[in-house]
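First the structure, then my questions, so here it is.
All protein chains but one are shown at their positions in the complex.
Labels A, B and C are assigned to the chains in the order they are written; within every chain, residues are numbered from 1.
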Amino acid sequence: MSEIREFDCRPNDQTGAESPLAWSLQRGPVPDADTQAGVTLRESAFMGHLILRGGAIVLDEAVREVLGINLPARPNTLTLDSTGERSIQWLSPDEWLIVVPGGEEFALEKALRHALGQAHFSLVNVSGGQTVITLSGPKARETLKKSTPYDVHPSAFPVGKGVTTIFAKTSVTLRQPKADCWELIVRRSFADYLYRWLLDAAAEFGVSVER
Amino acid sequence: MFHIYCPYCEEYREEEEFHPRGQAHLQRPADPENCSDEQWGDYLFFRDNPRGIHHELWVHSVGCRKFFNITRHTANYEILETYKMGERPSITAETLAADERQSGVQTASGGWQTVGARPEDEALNTEARA
Amino acid sequence: MQRYSGFGLVKHALNHHENWQRQWRNPTPKKQYDIVIVGGGGHGLATAYYLAKVHNITNVAVIEKGWLGGGNTARNTTIVRSNYLWDEAAALFEHSMKLWEGLSRDINYNVMFSQRGVLNLGHTLQDMRDIQRRVNANRLNGIDGEVLDAKGVQEIVPILDCSSRARYPVLGASWQPRGGVARHDAVAWGYARAADALGVDLLQNTEVTGFKIRDGRVHGVHTNRGDIEAKTVGCVAAGNSGVLAKMAGFKLPLESHPLQALVSEPLKPVLDTVVMSNHVHGYISQSDKGDLVIGAGIDGYVGYGQRGSYPTVEHTLQAIVEMFPIFSRVRMNRQWGGIVDTCPDASPILSATPVKGMFFNCGWGTGGFKATPGSGHVFAATLAKGEAHPLAAPFSIDRFHTGALVDEHGAAGVAH
Partner (left out) sequence: MTQIHRSSRGGRIDRSRELSFTFNGKRYTGYAGDTLASALLANGVDIVNRSFKYSRPRGIVAAGPEEPNAVVQLGASEAAQVPNVRATQQALYEGLVARSTNGWPNVQRDMMGMIGKLGGSFMPPGFYYKTFMAPASMWMTYEKYIRKSAGLGRSPLESDPDIYDHLNQHCDVLVIGGGAAGLAAARIAADSGARVMLCDEQEELGGSLLDSREALDGLPAPEWVSQVVTELSARENVELLPRTTANGYHDHNFVTLHERRTEHLWDTAPAVNRRPQARSRLHRVRARHVILATGTHERPLVYGNNDVPGNMVAGAVSTYIRRFGVVPGHKLVLSVSNDYAYRTALDWHESGREVVAIVDARATSRGELAEQARALGIRIINQSAVIEAKGSDRVTAARIARIDLDAFCVLGHEKTLSCDTIASSGGYSPVIHLSSHTGTRPVWRDDVLGFVPGDVKGMTSVGGVHGVFALKAVLEHAAEGARRALDAIGFESDSSAPKLPDVAERREEPACALFQVPHVKSAMRAPKQFVDLQNDVTAAGIELATREGFESIEHVKRYTALGFGTDQGKLGNINGMAVAARCLKRSIPEVGTTVFRPNYTPVTFGAIVGRHCRDLFDPERYTALHAWHVEHGAEFEDVGQWKRPWYFPRTVNGKKETMHEAVSRESLAVREKVGILDASTLGKIDIQGPDAREFLGRVYTNKWAKLAPGRVRYGLMCKDDGMLMDDGTTSCLAENHFLMTTTTGGAAGVMEWLELWHQTEWPELEVYFTSVTDHWATMTVTGPEARKLMSEVTDIDLSPDQFKFMDWREGNVAGIPARVFRISFTGELAYEINVQANYAMPVWKTLFEKGEKYGLTPYGTETMHVLRAEKGLIIAGQDTDGSVTPEDLGMQWAVGYDKPFAWIGKRALTRPDTARTDRKQFVGLKPRDPEVVLEEGAQIVFDPEQSIPMTMVGHVTSSYYSPNLGHGFALAVIKGGRDRLGQTVYLPMKDGVVHEAEIVSPVFIDPKGERQNV
């Protein structure tokens, strides 16, 4: 596979690593833990993120073989493995987002390249460029309604759905991997803006930030 | 605010997720080196700009990032069809005109200031062009 | 024509205003005119007026499908300035500015031209470079203007947030003191009345349905009120230019887009000048009636609907409240849209066309109102002589084939 340059950009030693939300949490404000909070916010930092591009027919089998989960073929859906730790999400007819526990991404990249052989596809590690922010709590949906024009009503946004859409003045990939759990995948450089937006939008419900 | 059916996401999304990118089906001259300044200028700058049915290129910027086509009425803003790149529209000004002639219905001409005014009279224009 | 004056007003008041004359006639179309102008907006009426006044050509009809001044003349935010970047545009708009300065007396109609000054704010270093470039060019072109720093801006507009707290702090501005606003409807009516008095026929509710073209030359127009002969036809129809061109069998390098504007409820005077910002994207002035007149953005799609997208209104008001936090509790009364013809280089077209005898004056994009007198003046000369007035020459359609564009996106960046 000399035609594509593979590169493991993750060091073994994680000392000093800073997630996209590090600066926001350092600068604050970070609301105190609040048992009455309507919304709880948490960063799932340092996950492995890969963008896989290619034709579904080309990719499907290799993905199943390597990851053990199906490539979601239907638009705006996501599939998870049995542990719920690994997921593949449809982003466009020829683009998927794979999220796996941090540290697995390079091995996965190699395995997929191996499985795909000479097929035309592209696989790009974007782990440093985005992060996952999790929203939960009874007012999470209400907070989303303040922020995105996408319909988050249960009838329109069931568990297992994921979409890329407008969120305040940025874009996120919004998904509901399980009930009462919303994941917002946001670009690193917009993470602080999104954090401050969420604190502000959820303020009327009470918001707490889990570290 | 438009509600646009993305043919790739296969659902309606809000206009905020999209950007219009001008007239659809523009053809870049196949052999630019051998086309005249006139032809090149036409390709770069001259557009249909119709009052009525318009085929236009949009991109689902905040979404699947795919370009696709919309057939839209530029006066009442009704979207008649969206279709993928590489596909041809099934509704055009011509097909609609044919439908109208059959049903005897005249489409609304939103945006006109004078009641009863009509955008174009086909017969007269044919003469004008002749 | 009854001359208007304060004395006349008193006289009429004593007669219970029962003796005012019509401001213009409502004539029956003649079979033939020397020149037909298609489009009875400000530009078309001004063209007719200057044809009659400057060139003594009075056998002229202005054909308007609706009511006079009912297009963008009635829908714009009334800003007048001439601080354009490129020589060609600056010359044309400054020509217009000079005509504005004597217009009310010239046409005996108070168009309420209020030279309260126009600020174009800069929020980034590149904004300031562009402002300096433009103001330097303006100065050497004889157009008034200066570059202000943030403090200078604050002195002129105390209610503007010039603090460093702003997301994009105001770094400075260009300031054109001769710029300002005018009463848009009055411009159309004033020109209409003056043109009518010189013998021009203003044909309202008359719609051009086609052109008579033989051997590549125009011979007249078809209208819903019958055919009208004319060897010279000038199309000055703003948002409908593309439609007219199609009737005549050619395309223009234009797209028609909705440009939105909105007003607040009337307020006591609070803003004494015109403030425009390309970067945070909004512009504002206060009308004599007290409304804050706010220009919103242009929608990116082709649209003839005289309305636009709601997000555009949202973004505009965000910009206004960012610049003027005190306006947060003021309320928005109305929004509307105009249809603007935009050229790829954000400059107008004043040009002959592939059809002999047919001329187009269009493509003013977001900034046509301010050009009304100048546009009419040079277009009248163009129609009268059958060749482009020197100020109009750079704005021919040819430039889109030769590449000699007059790229005014910088100056016209914010719709205005």
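Here is the rule we go by: a contact is a pair of C-beta atoms (placed from the backbone, for glycine too) under 8 Å apart; a residue touches a chain by one contact, two chains touch by 3 or more.
Since we're looking at a predicted model, the values are computed, not measured.
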Contact set (omitted chain vs shown chains) is A, B, C
The one residue from C:Thr47, C:Ser96, C:Gln306 or C:Ser396 touching the chain left out of view is C:Gln306
Of C:Leu45, C:Ala61, C:Ala74 or C:Leu203, the residue touching the omitted chain is C:Ala74
Absent-chain interface residues of chain A come out as 2-5, 7-11, 13, 15-20, 22-23, 26-27, 46, 51, 53-54, 94, 120-130, 145-151, 153, 155-156, 168-170, 187-190, 192-193, 196-197, 200-201, 203-206
For chain B, residues touching the missing partner are 1-3, 14, 21, 28-29, 31-33, 35, 37, 40-41, 43-44, 57, 59, 61, 65-67, 76-79, 85-86, 108, 110-111, 113, 115
Missing-chain contacts on chain C, rising order, are 4-6, 8-10, 12-13, 16-18, 20-26, 66-68, 70, 74, 87, 91, 101-102, 104-105, 108-116, 123-126, 129-137, 139-142, 146, 159, 167-168, 183, 185-186, 189-190, 204, 264-270, 280, 286, 288-290, 305-307, 309-310, 313-314, 317-318, 320-322, 325-336, 399, 401-405, 407, 409-410
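Keep this in mind: only the chains that are shown with their structure count from here on.
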Contact graph of the chains (line, ring, star, complete, other): line
Between the Cα centroids of chain A and chain C the separation in whole angstrom comes to 49
By the touch definition above, chain B meets two or more other chains at residues 16
So chain C residues touching two or more other chains come to none
In the complex, the residues of chain B that touch chain C are 1-2, 15-16, 19-20, 22-23, 37-38, 40-42, 44-51, 54, 56, 72, 74-77, 110-114, 117-121, 124-125, 127-129
Per the touch rule, the chain C residues reaching chain B in their complex are 65-67, 70-71, 205, 207, 209-213, 222, 224, 240, 242-243, 246-249, 251-256, 299-306, 309-311, 339, 344, 400-403
The residues of chain A that touch chain B in their complex are 75-76, 91-93, 95, 149-150, 163-166, 171
